[in-house]
Each structure stands twice: as C-alpha cells, then as structure tokens.
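Here is subunit A:
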Amino acid sequence: MASPEPGRPLLAVRSVAKSFGAVSAVRDVSFPLYGGEVHALVGENGAGKSTIVKMLAGLHRPDSGTIELDGQPVELHSPADALAAGIAVIYQEPTLFPDLSVAENIFMGRQPLRSGRRIDRRAMNARAAAYFTQLGVAIDPDRPARGLSIADQQIVEIAKALSLDARVIVMDEPTAALTGVEVKRLFAVAESLRAGGAALLFISHRFEEITALCRRVTIMRDGAHVSTDPIDELTVDEMVRRMVGRPLDTLFPKHDVVPGDVVLEVEGLTRAGVFADVSFQVRAGEIVALAGLVGAGRSEVVQAVFGVDPRDSGEVRVDGKSLRGGSPAAAMRAGVALVPEDRRQQGLVLDASIERNITSTRLGSLAKLGLLVGGAERRFARDWAARLQTKYSHLTDPVGRLSGGNQQKVVLAKWLSTQPRVLIVDEPTRGIDVGTKAEVHRLLSDLAADGVAIVMVSSELPEVLGMADRVLVMREGELVAELPRAEATEQTVMFAATGQGAAA
Partner candidate 1 sequence: MTTAPPTSTGPAPSVEHDKAAESRVGLILRARELGIVLALAALVVVTAVVNPRFLSGQSIRDLVLAAAIIVVLAVGQAVVVITRNIDLSVGSVLGLSAFAVGSLLQAAPGVPVVVALLVGLAFGAVCGLVNGVLVRFGNVPALVVTLGTLYVYRGIGFFWAGGQQINADKLPPGFLAFGTAGVLGVPWLIIIALVVVLVAGLYLRTYRSGRELYAMGSNPEAARLAGIPVGRRTLAAFVVSGALAGLAGVLFAARFGTIDASAGTGMELNVVAAVVVGGVAVFGGSGTIWGAAIGALLLTTIGSALPVLGIDQFWQQAIVGALILLAIGTDRVVAARIAASLRRRESHVVS
Partner candidate 2 sequence: GGTTRDSSAGDTSGSTGAAAATANPDAPIREGLKIAFLPKQLNNPYSDIEAGGGQTAVTELKGDYKLVGPNDASASSQVSYINTLIQQQQDVIGIAANDPNAVCPSLNQARDAGIKVVAFDSDAAKQCRDVFVNQATTQGIGETLVKMTHDLTGGQGDIAILSATPNATNQNAWIAVVQEELKKPENAGMKLVATVYGNDDDQKSFQEAQGLLQTYPNLKAIVSPTTVGIAATARYVSSSSYKGKVAVTGLGTPNQMREFVKDGTVSQFALWNPADIGYLAGYAGAALASGQITGKQGETFTAGKLGKYTIGADGEIVLGPPTVFNAQNIDQFNF
C-alpha cells in the first residue's frame, strides 16, 4: 500500500514548547502529519508525547510555536476547538462517563436527533452497535460505562474517535490495555481510516506495532525533538538508541533460578460471575505469568488473592498459613504485595505527593512511637524513587503530574518497599517505555533471584514468554492451561487463551 509521497501536510507542529513551572515538558518540537498516513511518535516516559497530544487536543496552549492545519496556523483554545477543527484524540487514560450509557459516551454532544432536536436513542444505539461490530466486540450500547474493564473502556474510546470521522486522529498509547486480537482489529480500523485520507498520530511503546502500522516516525527525548524519518529508513535498534540515548541491554534479562519451596498456594478460588475454581501454586524464586485475553478475569483473580475483592469460596495460603479473605491488610502482613492494573484508580493517590504515595504502605514502620516525625518519610521516599530511577522535580509534587511511566515506577516503589515474599504484578509494564521496561524486567528477575515468589498478569505475549518460568492461561474466568517455560510459545498460549478456532 505505497501511497504517493504526500505534498503539503494536513497538520504541522511547528517548534512548539511547553513548560510546567520548572519542568520544561516539550522544547522546540516540529513534525508534519500527512493525510493518508500513520505517523508514529516515540520516546521514553516523560519525553513529552502526551504533552504534545494535549496541545493538539486544545488542553494545553503551547508557550511558543504554532500548530498549522492545511498550512494555516490555528489557535486551539479548548477541546471543543480541536473537535471543531476535525482533530480527534484518544487519550492515554480512558475518559468515560460511568453513569451514562456506552452509546451516549460515544456520541455525547453529537447525539443523532429526530424531530424537535430531540435525541434519537434508537438511532444512537444502532450506530454505536454498528461501530462495535466494526471493532468486533459485543458491548451492549445501552449498558452504563461503569464497570467496563480498562480494555472495554479503551475500545469505547476508539469507537468515539471513529464516530467523529475526523481528519486528524491522535492515539496516545491506545494499545496499552489491549491484547493481540483487539490490537489487530484496531489496526484494521486505523488502516481503513488512513485509506480514507485521514492523518493518524500513533503513540506506543511497542515497536512491533509501530513498524507494522506506521510510515513515518518522530522520536523525542527529554522533551526535545530528535528526528523524523520514514520508518523503513530506521532499524528498531536505531530508534531505541535515539530515544534512550544509549544502546539498550537485553529486554528480558531472565536469570535461571532453582525454585524453592511453595510460598503461595491458591485452591479452588471462586467468585460468582467473574471466575471459578482457580487453583495454582507459586514457589520462591519463580515467576508465574497469568496470560489470557483481556476480560478473562485475571485481575479479578489476583485481586481476590490479595483480598481487595471478596471471594465466594476457595482458599489462599502463604507459607502454608491460610489467608483470611477480603483483607488486604492481612495479605500485606503475610508478605503479599499487589501492583494493581489501573495505576490511576487503584495504584496511586494522584493529588497526593510522590513522597506520600511511596511511603503509604510503610507508615507503620516509619513512625516513632506511633508518630510520624522527622525526615524518615522523606529519606525513605527519596531512596526508593532513586532505586527505580523515577524522573521527578520535587518529592512534594502531586504524583499525577508525572508521566505515565514514571507514575508506574512510583507504584512499583511503593510496593517493593514492603519487601514482599509474594509479589503480584498486574500489567507491570503497561505504558512503559523500552528502557524502563528492561529495568522493570531486570527488577523482577532480581527479586525472583532473591527468592521472592512472583505472579505476573500480562497482556503482552513477548513479556509473558520472555519472563515466565510457567504460564497459566485463563479463559472466561477459568484456568484452562498451565505451560512450563519450554512449552510456552506464541501459538500454544494464544490457542489456549482463545480456545478452538479462535487461534489468532
């Protein structure tokens, strides 16, 4: 699909800059977006990608520089302006109205009308349903958005962008929460949009996606523009080198560890309507991956193990001692830690400072005579932030200001600082750049080497295959397969995860 070398760009970013107080998030960045072409924007966490996105969305005004549409400079004062200018944005974090129906979420402010400017609900639901069929998912358009899994939320976001049929479509890590099947569908859609003449800006930390989808790539580092080239003139290694600023050491640094005794035992764990009769064991030093399609119920399982979700039946044992259900505190005392799937909702208190977030799990031990006095917290937080190489300007800044990846590091710091015996990580590298990814992976294998039992929920097959000693596959709330490292391959896992015929 070699479309002719395009002429004038549909949208052009011209040497824009943006700083937040002391932090200069973006400096002198320029790149063109051509119609009928998908353009990749890559960079480490905190490189400034989302900030650019927010400028295109009319959320941030550039401190300097301009954004040009059809060669004309445009002032985007508000999201409304951006929409009016035909720019649709899929944000890094889903932005839905939990109380409203999925269909209304898609068409808010643009609902199809019938006589007397009244909303035509039938038409609205029908069109929403049509978009879902196009995306190949069956979400009831009339169901409230509350309770959708992150993946389903992301899909609704995509449907929203489709419904805008905009000329410029910006996707900030749309695939972070998706698994193979959905990603394939998303790509099909993106492809048809491209063919329709739209210009797409695509942000992702997964290079296989970028090389598969994009024709041109802009690389950023620390807020500055590094380069913009056609994709086929760059190797992945070159891209990585440019964005990280150094050659990357292996992505999956797996030590071979001889597993120790069983630490975590889960037996017949059941929660009506979500998952049933889940049993597995994890030994000290082992990394066990929970694979499966999104919505398989993996998060629910680990959350029930940790006790944030209730369990209807079944038992969880740590070091042979049975764990009281529904009590995270008990789990923590037993040495279990859970790095949750949704960092903004479950992992962090976004308005609270980085320091407060990191220390939140350790206050008891940081207190003297029950009182939190002196600089103990500060020192502790600074130490752990440093160990995970978190990028921040002040420990007292609200953690919400950090870039996605750095937020994830804070969550990891918060839990690793509890020195757990059993570490459960749910989508540990979601939205994390290659550099950090390698860090996290090294971290996990080091922890395993130190005898920590690790359960890893991940929707990224390479990660699962690269890191796990054993792979447990879930489908529709049931444990359907257990594959030792040797037998775990792309095919075997997908086959188990999707069941007959659905082998992706």
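These made the cut because all candidates are chains of the complex that A comes from, given by their letters.
In the analysis below, contacts are C-beta pairs under 8 Å (C-beta built on N, C-alpha and C of every residue); 3 or more make two chains touch, one makes a residue touch a chain; residues count from 1.
As the structure is a computational prediction, the values presented were derived from the model and not from experiment.
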| item | value |
| --- | --- |
| Complex member touching subunit A, one of 1 or 2 | 1 |
| Contact footprint of candidate 1 on subunit A as seen in their complex | 57, 59, 78-84, 89, 91, 95-100, 104, 108-113, 117-119, 121-123, 125-134, 136-144, 146-148, 152, 162, 165, 181-182, 189, 192-193, 195-196, 273-274, 293-295, 476, 498-499, 501-502 |
